[in-house]
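A protein chain is absent from this complex, but the other protein chains hold their places.
Per-chain residue numbering starts at 1, and chain names A and B are given in the order in which the chains are listed.
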Amino acid sequence: MLKTLILKEVTTTIFDLRFVIATLLCVVLIPLGMYVSRKDYEGRLARYRGEHAQYRQRHGVGISGNVLEVEAQGFRPPSPLSIFASGVDSFMPDRVLTSYWGLYHTAKESRTGNTHSLLFGKTDFVFCVTFIVSLAALVLSFNAISGERETGTLRLMIANSVPRGHILLGKLVGIYVALLIPFLLSLTIALLVLEASPDVSIASPEIGPAFLVILGLTGLFLFGMVTLGICISTFARTSADSIVLSLLIWATLALGIPKVSPMLADVLYPVERPDLVNLKKGLVAEDIDKELVAETKKLRDEVYTRHNLPVNMASSAQEFKKADAELKPAFQSLLEQYRKRSAEALQRMEQDYRRRIHVRSLLAVNLSRISPVCSYTYVVTALSGTGTGEPDNFLRNAQQYQDAVKNNIYGKVAVIRTGGLTGYLYADGYDHRSISLPDMAYSYPTLTSALAEIWPDILLLALFCALFWALAFVRLNKYDVR
Amino acid sequence: MLRTLIVKEIADTALGLRFIATTLLCLLLIPLGMYVGREDYEQRFASYQEKHQAYRQRHGTPEPPVIGQEEAQGFRPPSVLSIFASGLDPFVPDTVITSYTGVFRTVKEPDIDNPQSLLFGKLDWLSSITLIVSLMVLILTYDAISGEKERGTLRLIIANSVPRHRILLCKIAGKYVAFLVPFGISVLIALLILEASPLISITSSHIGPTLLVILGVTLLFVLSMVCLGVCISTFTQHSMGSIMLLFLAWALFVLGVPKACPILAEVVHPLQDSAGIDFTERMVREDIERQFEQIKKETIDPEYRAEWDAMMRENRNKAQIEARLRETGREPTEEEAAVLNRDINRAQAIIDKRNEGANRLAGECDTRIAEALGRIEQDYQNKRDAQSAVAMNLCRISPVSCYAYVVSGLTGTGVTEPDNFFRNAQRFQNQVEDVFYDQVAWRLGVQRRAEGFDVFDPPPFPDMEYGYPTLAENIQAVWPDVLLLGLFSVFFGTLAFVRFSKCDVR
Partner (left out) sequence: MITLRELTKRYEDNALALDHVSYEVKPGEIFCLLGANGAGKTTTINILLDFIQPTSGCALINGHDCNKFPLEAKKYVSYVSENVQLYGMFTARQNLRFFADLSGKRNLSDTDLHDVMRRVGLQERAFSMRVKNFSKGMRQKLGIAIALLKDPPAILMDEPTSGLDPKSGLEFLSQLGQLRDAGKAILITTHDIFRAKQIADHVGIMKQGRLIAIRKRSDFKQADLEEIYMREMHVPQARLSQES
């Protein structure tokens, strides 16, 4: 009997005008979106490679010029999975510039591309699923129960001693299968479009497994949407009421909650803007630096005066060398002291800021998890390396890079500034001609670590399915079938 | 009779479940979006002011001694109207850094500390209207005609001698007025929220008029959506059919067309990647500089060295003669006297000559670079304009895109803002060049200094005065889209009328 019900459901759905419209929209928009994402990725990859190569060419081996001004550049490669979910990618900086003073900064190439695309937003895979396919799911299922009631067939089914649970299950499976047809069709076309790219291969280890997981989770999400539609139809007596309810709920879940929850979190727990924080950090660093310069000068003046040397001169004569030798350890300890102080102060400010950001972020995420659309988006973007955890990942990589450069270069040179003169103290073995700037080894989270991060949202998606099913079941048992 | 029908329409709409839902959504989302936008603007403005002040204090005047390669900074202030449409604002750079090379660079501070907001997008006025309001209006109107047909009341109305066009007109008018009530209230609340900010005064001369225009265009957009909804309802016999059509129409107009058409424009007019352009420009510049270096090495430097050597030889000669004279104690011969008396200290003259030559070369080099880069930029710009024009015209199929263009154009966050930014940046660069770079420069190893310019007491850098286009200019740019919005209303209304006149009311 279940098989009959499911078969009936699949056939009635396929022969409906809605199915045709849904198929049309999917088949047009999903491959188109994939094509654009692919082209975008290829462009970004080319840009990354080009910049990297150029940079290596200019700064190959050897460091020229003032080590104070040496800025090593680390480039962030685009993640191939970002084709599926652009997420926060278009806002991420694309390079890290280290600095002698420990305060790296980030930069983003600022020439704007296709302005119209920027105005209207992207059509990546996640967009298509959360907007088009989920809407299609609701449109196909919104009058599952109420429609049958209107046409009188619900009475007939129940009069034939069919348990209500079976009716529900039949509807669920039937409509889900019917939905998967246009979805998988358009996905196949889209994957062919993707495979045609020279830079991307779906079977590769960096895309393949993650893509399978994304596909599975998309299936789970769509199942939840179909269940939601059926659930809504048990709450209404007529098709007209059902559709209005469905559209309203969809608008709330897909548009309302995702956009409102970060706003709400910001209202409830405001945090200052990052450029303000960076400014403050810069000012603090500059101030500490000024102090250092003053102290250095004082020390030097004192020692030189003791050696009866003129304070405003530097020379390699015998007397000067003796004074300089005495100063060297003192300078180094002073530098260490101030460096530590600067690092600590900046660290404190950074940690404080990060802590506040995290609280707000947690608030936003938890507020938004009311909507399965948000959970799904979090899941897919996290797997693609473009999710809400990517900024932290970037900063981790940036800090690692800064530390690497510090260990290899900055740490080997102590710069003594006394206001008018600048001197350098080189560590042993440091040869500025043979040393080269290190590359940034940017790492995205692995599949397993991403899954470990997002399991709450995966669980939520499953729970949504269960919740909507339970609700529908309870309602249907009390539903007036006449 | 007109009044009766309209009043019935308003009452019928207002008594439904959909209307309550619409009211709730409008009252909730529009003021909330405005509030958050206001907070965000206040923060952006505060940080702009702080940045500007800190810059003025610490780097506003170049540190003496000046070498001519210092960089001045200009900051782009946030526009109040960007609260209404964030548009391209997150993608436009916020700082200009001038350069002695003539090519300024722009910096956009990445703001990735609220990733949820970036992930889902903001709910500014533009998004609220194009996403939520359009859907609400369509939900309210999709069964205007088909619903009455199903209920049988359409027959009753037509059985009284009411002409069909009047029925249609009253439907549109009634639904429009019914929707405007909750919408108007939410807008009023939102505007009050805006006014409550100490930084913003909506009656001020740079916000007030634009705001009125935005409101007017929004009313026009809502009208076009009402007409679309009523039009949809004339195409189908049952509400179910209308719903499908509604779904399709909304998905196409709001999601499909605006996103797909720029893609199509890119396919039709592909552009070279912007980083590629930068790369090309850098290569070209280095090429030209290398060329001129070569020229200098081949012409000026050897000449200079030759003259210098000649001078040194003469000096040595003179010293030799003097030594000989001292040794022997005799008087110089006529020849020797001539040599002794000749003014051989022309070091300064030789140096000056070399400098002049180098300067001339530097000037030529600059001009050549400017020409070449200018050509590349112009070419890229032309291609980009062509692509933009195609994208815009394709997008205009949808009233939603037209509305987006109008509002983002009026708020200074539209598709032309990046160009506006670059114009301002270029102007700033030119200003700094006039005041500073032209006065003192370091070129090809030589420093040239203008008259009266003291490298130990340089003047402060000028401030960048960022100008947004005026309202008149904006209106001139967006009037086609405003016209199109009006035409959409007429088109949908006419289509509805044609369908309705022939439709079967039984």
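By our rule, a residue touches a chain if its C-beta (ideal position, glycine included) is under 8 Å from a C-beta of that chain, and two chains touch if they have at least 3 such contacts.
Worth saying up front: this structure is predicted, and the values here are computed from it rather than measured.
> Shown chains touched by the missing chain?
Looking at the entire complex, the absent chain's contacts are B.
> Taking the entire complex into account, which one of B:46, B:67, B:107 or B:162 touches the absent chain?
B:162
> Can you say which of B:151, B:290 or B:360 touches the chain missing from this structure?
Of the candidates B:151, B:290 or B:360, B:151 is in touch with the missing chain.
> Determine which one of B:103, B:350, B:455 or B:505 touches the chain that has been left out.
B:505
> For subunit B, which positions touch the chain that isn't shown here?
On the side of subunit B, residues 1, 4-5, 8, 11-12, 15-16, 150-153, 155-163, 504-506 touch the unshown chain.
Throughout what follows, only the chains that are shown with their structure count from here on.
> Residue numbers of subunit A touching subunit B in their complex, please.
The contact residues of subunit A facing subunit B are 17-18, 21, 25, 28-29, 32-33, 35-36, 39, 43, 46-47, 50-51, 54, 87-88, 90-93, 106-123, 127, 131-132, 135, 139, 143, 147, 239-241, 243-244, 247-248, 251-252, 255-256, 258-267, 270-276, 278-279, 283, 286, 357, 360-361, 364-365, 368, 374, 377-378, 381, 387-391, 394.
> How about subunit B: which of its residues touch subunit A in the complex?
17-18, 21, 25, 29, 32-33, 35-36, 39, 43-44, 46-47, 50-51, 54, 58, 87-88, 90-93, 106-123, 127, 131-132, 135, 139, 143, 147, 239-241, 243-244, 247-248, 251-252, 255-256, 258-263, 265-266, 271, 273-279, 282, 387-388, 391-392, 395, 401, 404, 408, 414-416, 418
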